[in-house]
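Just one protein chain is left out here, and the rest sit where they should.
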Amino acid sequence: MTRKPRGRDERSPLSSLALHATLVVATTIALFPVVWVLLASLKPQDAIQSTEIHLFDHPTLENYRRVLFETSFPHWFLNSVVVAIFTMVIGISMSATAGYALSRFNFPGKRGVMWLFLITQMFPVAILIVPIYTIMANLGLIDTKASLVIAYCSVAVPFCTWMLRGYFDTIPPELDDAAALDGLGPFKTFWYVVLPLARPGLAVTAFYTFLTAWGEVAYAIAFILSDKNLTLGAGLQQFVPRFNPQWDLLTAGAVLIMLPASLVFYFAQKHLVAGLTAGGTKG
Amino acid sequence: MSTPVVFDAATRLYPGSTVPAVDRLDLEVQPGEFLALVGPSGCGKSTSLRMLAGLEDVSSGSIRIGDRDVTHLRPKDRDIAMVFQNYALYPHLTVGENMGFALKIAGVAKSEISTRVADAARILDLERFLDRKPKALSGGQRQRVAMGRAIVREPQVFLMDEPLSNLDAKLRVSTRTEIASLQRRLGITTVYVTHDQVEAMTMGDRVAVLKDGVLQQVAAPLDLYDRPANVFVAGFIGSPAMNLGTFAVEDGDALVAEARIRLPRATTDALTTGEVVLGFRPESLERVPAGTEGAFAVEVLVVEELGSEAFLYGSLGAKLHNPQLVAKVEPRSVPAKGSVVHFRVDPERLHAFSTTTGEALPTA
Partner (left out) sequence: MSLSTAAGSGVTPGPARRGRLRRTFDKHWYAWAMVAPTIFVLGALVLYPLVRGILQSFTNLTETNQRAEVCSKTLGGAESCTPNPDRWHWVGLHNYTDLLTGERGHFWLLLENTIVWTLACVLLHYLIGLGLAVLLNRNFRGRSLYRVLLIVPWAVPAFVSAFAWKFLFNPKFGLINSVLVHLGLDPVEWFNHRWTAMFAAVVTNVWLGVPFMMVAILGGLQSIPAELYEAAEMDGTSPWQRFRHVTVPGLRPVSSTVILLGTIWTFNMFPIIYFVTGGQPAGETEILVTGSYRAAFEGLRNYSLAATYGVVILALLVVYAAAYRRVLKSKGEVW
């Protein structure tokens, strides 16, 4: 019996099947909760809390209408957009410059900075809320978006710096040398040569900082007092009274929150692997 | 308008290290000269070049370009251009933008930039590629862009750090001559770093040999070949390498296997021990019949036949610290492997070195 010999890169139908089956199962698990929330958000309130399994049950946009028009959701949404974008821009600027310095220069204090970054990851955020609240109160920033932007930057910047440092390490240092000979100082080298080459790394940073700010709850609840200044994460907590969550509003709100996040994700995902690789391999 | 370059006891000590990477380098590069800096890897040649470029701190001593002390100047204030080993072209800029980048930073007018870039592109035959990104070019083309970037600057000094080492053998040979002739035409003082002594010998007006951060010798290529200052230079320059071995000296004769080689009076006078390091190049060996005076027997191990020439690798007992011996032989009548042949050293072309210092001993 002769069989067409299999090429090196082909695999047997059986292992191909196993591969796809595994990935389909994994993908299903990855997507299912999101899809289920989406489906639930289209059901009327009583159908959400039904024990029967229905993909669709009198589909309606009523939940969305109520979230959008009967709550301060649009306000919160706008606040979140502003906070997330500012966090993103400021966070990237800070972590990119710091990451570049850590990647390229051997300066006194460098080890201390690296340790500071690690320590900040270790101290539980929950404990920091009170003292940071005091600081913000002293600065008169309570109930402002600025307080959130600053706090989120302090959360996101250490990891982003560490990641970007790894990414900058993969950019050949000869380019910096060439730039120095071409007449660029360190800041201009950074701006004209290194940053344009670090797009994948920056994309991951953008994604990460955006997400940090977008869905955050604890700081937002602590710092923001008035309803119109709330961000999404904090605002949605209003739908969760202690014992009787309003699943109808909650599911619709959750879907609306996920939309911009997926948008950012969509733009960043192409670069995620490349951007994170460098950060991961060069610890 | 050519400019000399002077290293004055320039030293580079890396923080945390006790051995300087470059140790009191004294070197003068003449205006318009092509100086090749050569040595094995880790000898400090690249560090020296980077010190001149301003990419590496000078721990002590000084460096002058023309009559300016540039020791602590920033790279951009030194009026130099450099070609890097991996070319260091900006991946996000086109060829033309790469070449004109330094001028743009310096605030040169756009029209001026484009004429200068166009001129350089014409010289280097890059006109068709000006709008491409470096990624889309072959290795040889990228090399030319790196050259072009340096030329456009019209600097006082060119620095080149192994610019040919990423090219294949054939392209390297042709580019070698291109760079040398281009440099001669532009007349710009050039310091060229390489680990390849053939490159150094063929391109340099003079060649400086470094080892372990210490300058061994600076001389014109032929001088270096004919009168190496010490054992290291003798062994490093020339391909195949010079035969070097330590031999006992008796009554003014060196004992090379069964042969006695008469040493010049000046050499024996300078000896401090009963031994001498002798060196003779493959082409200084003359094949002679057995029994000729001063001849020694060599057992043939391998013969490399290159067509126009042939090299015989044989063993002369265990007396050479390189147990092999290389001799250049007639390419059309090579001895068989395993046979024993006899050689005599041309006394005029015998090199003698001290066993203690490795310095060359006078031969006349």
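Order as written gives the chain letters A and B; numbering starts at 1 within each chain.
The definition used in the following text is that a contact is a pair of C-beta atoms (placed from the backbone, for glycine too) under 8 Å apart; a residue touches a chain by one contact, two chains touch by 3 or more.
A quick note: this is a predicted structure, and the numbers were derived from the prediction, not measured.
Engineer: Touching the missing chain, which residues of chain A?
Structural biologist: These residues of chain A touch the chain that is not shown: 9, 16, 19-20, 22-23, 26-27, 29-31, 33-34, 36-37, 40, 48-53, 93-95, 97-98, 100-102, 104-105, 107-111, 113, 116-132, 135, 150-151, 153-154, 157-159, 161, 185-187, 190, 207, 211, 214-218, 233, 236, 240, 245, 247, 250-251, 254, 257-258, 261-262, 264-265, 269, 272-274, 276-283.
Everything below uses one rule, namely that only the chains that are shown with their structure count from here on.
Engineer: What residues on chain A touch chain B, complex-wise?
Structural biologist: 172, 174-175, 177-185, 188, 192-193, 196-197
Engineer: If you look only at chain B, which of its residues touch chain A in the complex?
Structural biologist: Of all residues in chain B, those touching chain A are 50, 53-55, 74-76, 80-82, 84-86, 88-92, 101-102, 105-106, 149.
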